[in-house]
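Every protein chain except one is present and positioned as in the full complex.
Every chain is named by a letter (A, B, C and D) in the order it is written, and numbering of its residues begins at 1.
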Amino acid sequence: MSFTYFLKRAAFAALALAALMTSAFFLVRLTGDPVNLYLPVDASDAAREAMRVRLGLDRSLPAQFFDWAWDILRLDFGMSLWHNRPAMDVVLEALPNTLALGAIALALAFTAAIVMGSIAAVNAGGWIDRGVNVLSQAAASVPDFWLGLMGVLLFAVTFRILPTSGFGGPVYWVLPVACLFARPFGTLVQIVRGSMIEALNATFVRTARAKGAHDGRVTFVHALRNALLPAVTVTGDLAAQFAGGGGVVEVVFGFPGIGKLLIDGILKRDFAIVQASIFAVAVVIFFINVLVDMLYASIDPRVRVE
Amino acid sequence: MNQPLLKVENLSRHYGSGATPVRAVDDVSFEIARGETLGLVGESGCGKTSLVRTLLKLGPATSGSAVLDGVEITKATGSELHELRRKMQVVFQDPYQSLNPRMRVDRLISEPWALHPGAVPRARWREETVKLLESVGLRAEHADRYPSEFSGGQRQRLGIARALALTPTLLVCDEPVSALDVSVQAQVVNLLFKLRRERNLAMLFVAHDLAVVRHISDRVMVMYLGKIIETGPKHSIFSAPAHPYTQALLSAVPTPDPRLRGKRNRIVLQGDLPSPVNPPSGCRFRTRCWKATSICAEQEPTLIKRTPAPGLLTACHHVD
Amino acid sequence: MTDTSAEFLPTRKRRSRRILWLLRALAGDPMAVAAAIWLLIVVLAILTDSLSLLGDNRISLKARNLQPFDFGQSWTLWLGADALGRPLLVRLIQAASTTLGIAMVTVLTSLIGGTLLGVIAGYFGGIVGNVIMRICDIILGFPTLLVALFGLYLFGPSVSNLVIVLAVTRMPAYIRVARAETLEVRERLFVDAARVFGGGPAWILRTHILPSVAPTMLTLASVNLAMVMLFESGLSYLGLGIQPPSVSWGLMVAQGQGYLSSAWWLGFFPGLAVMLTTMSFNLLANWFRIVNDPSQHWRLVSRRR
Amino acid sequence: APDKLTVVVTDEPKSLDPCDTDLSGNSRILHNNITEALVNLSPKDGSVVPSLATSWRQLDSLTWEFKLREGVTFHDGKAFDTHAVIAALKRAQDPALACEVGLATLKGLKLNAEAVNPTTLLIRTDVVEPILPNKMSALDIGSPATPGDAKTRTPAGTGPYKLEAWTPGQSVGLVAYDGYWGNKPAIPNATIIWRAESAVRAAMVDTGEAQIAYEIAPQDGTTEEDHAFPNAETSLLRIDAQIAPLNDRRVREALNLAIDRDGLVGTIFHKDAQKAMQVVPPSVFGFNPDIPVWNYDPEKAKSLVAAAKADGVPVDKEIVIYGRIGIYPNSSESLEAIQAMLADAGFNARLEMLETSPWLKRLLKPWNKDRQPSILQTQIDNAEGDAVFTLPNRFTADGNQSTIIDAGLDKLIADGSKATGDERKRLFQQAFKYIAVDAVNIAPLFHMVTIARVAKNVNYTPDVQAGNEIKLKSISYR
Partner (left out) sequence: MALLEVEDLQVSFDTASGRILALNGVSFSLERGEVLALLGESGSGKSVTASAIMDLVPNPPGAIDRGSIRFDGAELLQLSRNERRDLCGNRIALIFQDALAALNPVYPVGWQIAEMYRIHGRNPEGGLEKAVIDLLTAIGIPDPERRARQYPHEFSGGMRQRIMIAMAVALEPDVIIADEPTTALDVTIQAQVVDLLATIRKRSDAGMIFITHDLGVVAELADRVAVMYAGRIVETANVFELFEDARHPYSVGLLASQPRVDTDEEELAPIPGSAPNPVALPSGCAFRTRCPRAAGLCAEVVPPLETVGPGRQAACHFPVSSA
């Protein structure tokens, strides 16, 4: 992957980002005025109006937009109303948590899925395959928030071996990771299994067998690398989704990540936070996509020509 | 009637734009008379399908003209094009792909009529379908099946029946038998042969199997890398080929006769077909030609009569 | 290149053969059978409910948080009662019709819209196609949750808005698949053949492309049904989807959360229902895929090793 | 005994600025832990007791004098004196800062402070303010080093604890302040964390993750460790009395009669909640004990509705019940139940649960002229103990959330606000009676209780102020 290719992609991503941010700007503003939320209900109309003026919300939308766009160009995302701090600071505090959470969950899911999916594919049709199939379908179908609640009920409330929620040392990560793990794991097992079966039936695998390669070599050297591509694609998509926050799971566990920040930001009409998070997430997604492309190219030489 | 049915002049078809387009068809001229069969042979990737698709107006011509029965194909649009379509039909290579697997045979065959209201009144569709099926050696009850229920040879017959539905004057066949087994291939070749005679069809018959071309064509055209390098009546081409490529092509065809093994003077060409993106200068065949000299790199040979063989036009500097 | 069925059967016999084959294929996959049975139960339950055969569903604060598995009670109370004393089982069934109804309508909307847009983008390409695809990119650029949040905030959380929002967020997936399929089908020879016969874009889209794209889209839809259910549950859980007094499984889990340690069954059963139903859709979609892919048929018929 | 205590609350504080202590989330952490006010209110009877001020008196109707405690220093080393108070008062009233205290408690009042000497302070008001000391209990005094043009996240006060760290999204840590003027707290380290879910908060005390958890839902608050205390909140439904059919008094009365308050208490509401007949709890100055409680009488409700209908009131019109998600534990269950009760009485009522922001749109004016008839779920808090903190604005014609427009009531409230003593009490009682009995634009529900779960080994009994204060210095391990 050449540097110019990277630049091209970056340019395209920047365009998309601009469109994204613009639509975010207008969408966020359509969700309503934050003033009521930030003043006591007893505050006078004058006080409300004063706040509107202070936040620049009294001006016309285009005027607000140009100011805002100029600020964004200087990477100034404004102050968070709720946190009383520069919005980017708040976002950059939450982002690493989310990324770590997503990365751990995905890495585990990916590894486990490769192993289980391959085993199932090698034994396609057998009872191991059926077992893995049911397990992975269940994992792919379980609502993550429910899994979280039941995890809390079981491991925190009943057995008291894990904290109910919150953030801190490794024990605090167990339940959120487990919840986020389930769906990618289920999906990936299905995908790995499918592409593995396909790869195992491919002519080049027959070639490998005809060459006298033993099953392990056939499976892991020849089939797996070819079967990896769809799994990598899906993992990339999932990673992009996770970059936007573990959403519901973060809420369930009070995990201070970008997903919770975003949800709170919207509920609290904290425009700066919402926009800064969207921006940060979009940048992360861009890098995830580049990474996936690089991974792709390193796995499959046919992609490299492009 | 001296007017040829189809007259193609300096036709080119390039894919992609910019500095290095794929010159799939490059400056090709030829004619087909009414009732005549022109065979087109060449290696894979030499531009046969591209030429066919340009003639059928499935893709735009880059330059040049093709006139069918007085109508300029490359410029035709709207109702003119619609009328043109009736005169010119196609049989594709792959009988598994060219029939929509979700349509029943009666619908498949009547699709041209549905698109040309007035060709055949709806009430007679069934009757005509049966007639067509019978003319290609199928039976009436086959009209209620789906294509997947037919064998390859039968499917190709369906394709032919459908192509004949609008009683065209020119039938373009893009490798109609390459996907078929030998025993079945012969059936289809015989069928085409018979139909051509019965209906006075003109045909452009594309193949890379020289034996089949020899069998069915009146005239043959050899294509190499987007260019026609030799053309002429079948007998001239097959018995006195003048272009080294034609010679090599003919000699490379294995003869089903073990006694000739090792006795024939076989020419085995070295290397592969060069890329049409960046074809060799001058004569395009020179990179694989054993006769090539410096002139071949400098000057492109024109397609002219160079040998006493009747009607044979050759594009080579080194015809002896 | 083998000809698998050169011998012909009358149409009716062929159809009954197909049904037989489907049954045999279903029998070959016990999980699919289980899934089908579960979905059947759910559908039957919704039917009985819609015919109001389920009896009393009134609030009864005295029966608040009644324990489940007390088989001495009327059968509607076997799964206990909710925080307002309504039989949980009946609530679950009512929620099922909301959840499934929303999923169905959503999937249908995005299926139809997405397929049309995708097919158009794929067949015509050009500016229209580009615009459609760029809009898809933008929708996909937002975290899905965010689009949903925006949508529901803009228009207020109501069932129809939920459907619209979910349909819009899911649509890009359909558009992409439909476009990819169309790009592929467009290059097929039978499409070229139709063009040679004089078929215009409308004809080709209607008679050749849409029918060819349909099976893939239907498979996608069945998988999506599961996804939409999960997503709706998630949104309702966050308080953005279904609002009380309407009820959906996700909302029931959310409401049950407040009773996690005092009445676990309030959140447990609806979540389980989501999981089982989602899984059933996934399993059936899987089965459907295999049934429609001749190269995988052996999975369903043979057990010989 | 352990030296650490963890308290779990519902929300992260919005700011930790001393001028924002009107928000209970901020106040719980700051008030009397980090920062202190001149005076405190006694949890027993609501009387004003000394804190940073040792004594005070009214010099004339518009002037008050406060004597400040000596030898007090802020956590940042600055001395506590009149300048600090003047600065704090200025900040609180600065419109640019939009402080909660200034906008809510001190609203409508211009305060002018003047230092006589470092320990004597004069405060002048622009209108008569009989309960100025009471109001001063809401004004926390931060260090004069607190920036004047922005809110702070690192407050320095005079309280027994100083802020150690605020890790956004996670916790606020407090440590005991060695230079505190009063008694040393028993527990040197305190952490405040927040979790949105009642069940989780409750479980955290069980698992030892926290020692005190507030706002436990009634269904969880059933163990010995759970303490219910009245929290000065009164839940009610505000009736939009201007839109038909709710503009008919009989219909509003019927609404009240149709609600089975006895059925709700002990199930959806905690058993210690008291049926309310007016919008303030009995502890508030001005509470009127003579207003009768509504009885549950669906038959009478039906007949009232029928009578209204006979007079051409469009009683079949759909009435929306606007609820706010999470306004108190079980808020949507309570409305679901109420909706069913109304339906039983023949009302065509539809429930709509709203997030805070859209709910505020319904709560606050301006309202659409041709809006639907509606009932709004709300609750009114009066921890300050005087009716003046409840009546104006909510029930006066110029109020931004009032559905009553009644000149007589306005006058009652205005007069009461200026009066003192029994006269004040009488006027306020009259106002409450008018609202509850004559205007009937509310359906009072309950004087609410909050449940706090306290670990067995912790010595802490929440009082009426526990909604706004965690009196950390009084907490100890057994």
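One rule holds for everything that comes next: contacts are C-beta pairs under 8 Å (C-beta built on N, C-alpha and C of every residue); 3 or more make two chains touch, one makes a residue touch a chain.
From a predicted model like this one, the values you see are computed outputs, not experimental measurements.
Shown as candidates are B:G47, B:G64, B:P112 or B:G153; the residue that touches the absent chain is B:G153.
Screening B:L249, B:C283, B:C296 or B:L313 for touch with the missing chain picks out B:L249. The chain not shown here touches chain B at positions 43-44, 151-154, 181-187, 189-190, 193, 208-212, 214-215, 238, 248-261, 266, 268-270, 272-273. Although one chain is not displayed, chain A still touches it through residues 125, 201-204, 206-215, 217, 222, 225-226, 299-302, 305.
Keep this in mind: only the chains that are shown with their structure count from here on.
Taking each chain's centre as the mean of its C-alpha atoms, chain B lies 49 Å from chain C.
Centroid to centroid, with C-alpha atoms defining each point, chain B and chain D lie 89 Å apart.
Counting partner chains per residue, chain D has residues 197, 200, 203, 355, 358 touching two or more of them. Counting partners per residue, chain B has no residue that reaches two or more other chains. Shown here, the protein chains touch in an arrangement that is not a line, ring, star or fully connected set. Taken together, the chain C residues at the contact with chain D in this complex read 58-59, 61-62, 64-65, 83-84, 156, 239, 243-245, 255, 257-263.
The touching residues of chain D, counted against chain A in their complex, run 14-15, 22-23, 95-96, 98, 100, 103-104, 107-108, 150-151, 153, 168-170, 193-197, 200, 203-204, 206-207, 209, 355-358, 360-361, 363-364, 393, 400-401.
Against chain A, the residues of chain C that register as touching in their complex are 30-31, 134, 137-138, 141-146, 149-150, 153-154, 226, 230, 233-234, 237-238, 250, 253, 256-257, 260-261, 264, 267-268, 270-271, 274-276, 278-279, 282-283, 286, 299, 302-303, 305.
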